[in-house]
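Comments concern the structure below.
Every protein chain of the complex appears in place save one, which is left out.
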Amino acid sequence: MKERFAIGFDPFVLPFLVGMVFVLGYCLFGLFRILWQLPREDRRKFLLSLITPATALKNIWDIFCNCLLHVKLWKRNKMLGFMHSSIAFGWFMLILLGHLEVFIYCPERVHLFYYPIFFNYFVANNESTIGGAVLFFLMDFFLLLVLSGIALAMIKRVRSRLFGMRRTTRPSMLDRIGLYSLWAIFPLRLLAESFTAHISGGSFLTIPANWVFRQFLGNDLNLLPTWWAYSIALGIFMVVLPFTRYMHIPAEMMLIPMRNAGLRIRHPRKGFAKMQVLSCPGCGVCIDACPMSVQKVNIKDCTVYLNRQIRRGNEKRIEEISDKCLLCGKCEAVCQVGVEGPKMRVAQRSVRRYGLTPDFAAIDTAPLVQAAAAQVSKAAAGPKVLYFSGCMTRLTPSIGKAVTSLLGKAGVEFTWMDREEGLCCGRPLLTAGRIDAALALIRKNQEIILGSGASVLLVSCPICYKIFTERYSLPGVRVVNYADFFAELLEQGRLKLEKSDICYVYHDPCELGRGCGIYETPRKLIGQAAGIAEAEKNRAESICCGGSLGSLTLDFAHREVMTRKALDNLYGSRADAIATACPLCLSTFRRYSDRPVRDLAEVLDASTVSSFQP
Amino acid sequence: MIDFGFGLSRSSSVKLDEVDLGLYHKLEALEPGVRVCMSCGSCTSTCTAGPWSGMSVRKLILNLQRGKDVEKMLSCCMLCGKCTMVCPRGINTRHLILSLCRIYGKKQ
Partner (left out) sequence: MEKIAIIGGGIAGMEAARRLLQLGHEPVIVEKSDHLGGHVAGWYKLFPDMMSARELVEQLAAGLDGVTVYYRTRVANMNRLGSGYSVMLSNGVNLQCGAVLISTGFRLFDASRKEEYGYGVYDHVVTNSDLEAWLGGAPDYRIPDNPASVAFVHCVGSRDLKAGNPQCSKVCCMTAIKQAIEMKEKFPQADIWCFYMDLRLFGKKYEDFYIAAQRDHGIHFVRGRVSEVSEDIDGRVVLKAEDTLAGTPVKLSADLLVLMSGMLCNEDTQSLARMVRADVDSDGFMRSRDNIYRINESNRPGIFFAGACTGTKTVPETVGEARAAALDIHNYLSGND
């Protein structure tokens, strides 16, 4: 290997150089800004995590798996996984090998940014090193890999359905420029390296191509223009990158360490939220996932569009999108980079200005505490169980009735905290972004629960359960979901089930499944009480029933379409009946379902055979 | 002055042609559902906050339609959504309440 030019420079590298300096400068500046925006404690936490060996290693591993190999995407969709990882990993290897070449053959040029990129232009091959052949082979191999990815990307643009995507985002003008320059980079590199292969050497791809070209191109006049074109394509791509969705490439590499450091969204637009917005690749996986997208009018209200509007600063649309969302969390579950769609929206809602703030000071909890305490104290030995059914359960009395019956059969004495009158758990206020009011309500409920002297808080509504576990401070009280509680009673032999011959399909309520991570216990219980079938979309990908309180603006007619869609998914299992574990899902499905819909407690109650004898 | 045993006080009747419906019209623009209320009272009787604050979406809408102030009633709303669930006309009462709170925010 020997250098062709003593000065090691040619003007064609300038477009690349400008782009590179610009993008690096922009990203570094942006990173410092975001770090600056983080609250002090978060910043400390983040910087500390970077130097903690365990998290640092995890960061590297996660970045390698997610940003380069796209492991999560592979699991979801092989074609998309190959497309993305071939481009990302292939390109990464091209850069890495380029540096390796420079390092081995002309170490004095290591400090030059452009040298590894345009290595083949600047060196001439003297066919002396076998190592060179291996490197050249690898370079060609990875170039081919990237080109295959680019080819798939082009096909995907035209026929996204081949990749299992029903809908993708509409790229903006700048996105298109970025996209086309990205597509152009690698074919141009192939051309440039092929034209140069008789000078600099090459491998299985570039040498035959060089031979073909030389059959009809007699001279080397076309050599420099292709290198220019290659450099310009790179330059354009890097200059537009910060303003396109390709910003996700550098952003995701910073989002992963931030998430691993345990940061949370504190401000709707700044810091961690900003990092999430920038990390959104605009792939549009969330569009197909979103339960609202069954209607065309709602497609532009998916998380990918929220991120886009936040980047554009379109306040009106940001508000519309944030208020409409059901907060079912499915976009987050399927998101490849981990954008927290629901939390982003709640953060947007939380900064809204209201002239009236709820004031719960007038609520005197003393009578409620007394009533609960009087009954709790009557309970015999054993855990003192306080049952909180929640507001919604008043409209679905079958749940309360079944829970009462089951507890009676198991011989569990309990106090029904909100049988007559009770307060809301606070989650609806929280999701509406009225966080202070929610906290005030939480304090009121804490007074009642702690004042009652109970040791177990049994909760049947997953909406309440989520906030009880996440936001309440209840020392000495064990908060337990009814599914877990019944599972324990079964294990202890206090409940006995006999399998009925009805077959249920279990619908995972958003709040219990994605919200609290409880997927298996209800299935296990239903499996013991009756037959169980699975819908096509289940567990983390279960479809929201459409009744969610998360949405502030969706009206009744629009929700109906979503409910019917979710029901179709459940009907697909061919089960006789539908089982769920949330009062809101229950009443929403019951409104339209053509087959029975039962709550988990009802299913169990119907199959309980023996009563507990103390 | 002779005491007649009764006094002249201002009539408590609402002059429908003179009431200021500014607030109601603002709310209408944000939540058109408010127009279809038929005063069945489902929202009031199911209200979680009702026992503590006299909260009543039905009264709230009616008062707005008669040009009265409703600020006090909203103070205990927990946004629990039961009123939305039971409304036979499908009014998005939660959005109605939030919109009203925002209108009050812009007034000051």
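For reference, chains read A and B in written order, and residue numbers begin at 1 within each chain.
The rule is short, and it goes like this: contacts are C-beta pairs under 8 Å (C-beta built on N, C-alpha and C of every residue); 3 or more make two chains touch, one makes a residue touch a chain.
Quick caveat, the model's predicted, so the values are computed rather than measured.
Chemist: What are the shown chains that the left-out chain touches?
Modeler: Looking at the entire complex, the absent chain's contacts are A, B.
Chemist: Check the options A:Thr396, A:Asn538, A:Asn569 or A:Thr608 and report the residue that touches the missing chain.
Modeler: The single option touching the absent chain is A:Thr396.
Chemist: Using the document's contact rule, name the residues of subunit B that touch the chain not shown here.
Modeler: Spelled out for subunit B, the touching residues are 38-47, 50-51, 56, 58-59, 85-90.
Chemist: Spell out, residue by residue, where the missing chain touches subunit A.
Modeler: On the side of subunit A, residues 394-398, 401, 419, 556, 587, 590-592 touch the unshown chain.
By definition in this document, only the chains that are shown with their structure count from here on.
Chemist: On a C-alpha centroid basis, what's the spacing between subunit A and subunit B, in Å?
Modeler: Spacing between the chain centres: roughly 41 Å.
Chemist: Any idea which subunit B residues touch subunit A in the complex?
Modeler: Residue positions touching the partner: 33, 46, 48-49, 51-53, 71, 74-82, 85-86, 90, 92, 94-95, 98, 100-108.
Chemist: Okay, in this complex, where on subunit A does subunit B touch?
Modeler: 323, 352-360, 362-363, 391-392, 394-395, 421-424, 426, 428-429, 432, 434, 441, 549, 552-557, 587
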